[in-house]
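Here the complex is missing a single protein chain, while all its other protein chains stay put.
What follows is chain A.
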Amino acid sequence: MSRQELIGPQGLRQDGRRANELRKIKCKPSVLSQADGSSYIEQGNTKCLAAVYGPREARQKGQVIHNKASINVELSLAPFSMSERKKRTKYDKRLLEIASAVKQTFEPVIMTSLFARSQIDIYLQILQFDGGIIQICINAATLALIDAGIPMLEYVCACSAGIIENTILLDLNNTEESFDTPELTVALLPKSEKVTLLQLDSRLQVNEFENVMRTAAKGCKEIYEVLEDATRDHIKDLLNRSNPIN
């Protein structure tokens, strides 16, 4: 398959989207009863489940920080999530790398100084994989943290973008990622427009960088709308159920 087939003659991608269109997002907070906060997100064919426990007592004394909460992120990929079954242990380098990126993304955003000596655990489970793993992890974690009631400065929304033959593509799926198109993942605080994560794989021309980043940032803002709607709907639902006479 050549590069050109990624964008057809009418400017449509393989899955029928336009270049600057996001995949369809379905998200729902508060799906698990045992966790303090949880969420489920689908972006196209990638499905992710997030659970947040905390703040709770730190598991290992070594991890205790005297004036802040420590954040622990664990990412696991279900063996059936990829097209080839592969059992990945939790200590797979790639998963550890992504988990560490998610942790560093949230560290400045969560108000950890309010919970000294405690631990906030974020568990992410990928049920189906079709590209965009970092972005979906961050979006799922944001929703779950909000559902857990952990104070944060703002939502953190992430989106990926790439460039092929001078066309900027938003939200790459697995086939598009597997070509060596440069893929830029951006995690943004939508209101203050601050960037907490920026990751680029493969080479990208310097003068194209700004455009790709701007497109990804726009994608982040669109995702923010969806996440915020989902959270508000959920709270409205809760309020309606607890106050039936209204």
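Methods note: a residue touches a chain if its C-beta (ideal position, glycine included) is under 8 Å from a C-beta of that chain, and two chains touch if they have at least 3 such contacts; residues count from 1.
What we mean here is this: contacts and distances are computed from a predicted model.
Note on the omitted subunit: UniProt lists it as "Ribosomal RNA-processing protein 43", one of the names in "4-hydroxy-3-methoxy-5-polyprenylbenzoate decarboxylase", "DNA repair protein RAD51 homolog 3", "Ribosomal RNA-processing protein 43" or "Carboxypeptidase O-like".
Listed residues A:Leu127, A:Leu153, A:Val195 or A:Ile235: the one in touch with the omitted chain is A:Leu127. Checked against the full complex, the one of A:Leu22, A:Val64 or A:Ala78 touching the unshown chain is A:Ala78. Residue-wise, the contact with the chain that is not shown comes from A:Gln34, picked out of A:Gln10, A:Gln34 or A:Asn67. Where chain A meets the chain that is not shown, the touching residues are 32-35, 38, 45, 47, 49-51, 53, 56, 59, 74, 76, 78-83, 85, 87, 90, 121, 123, 125, 127-130.
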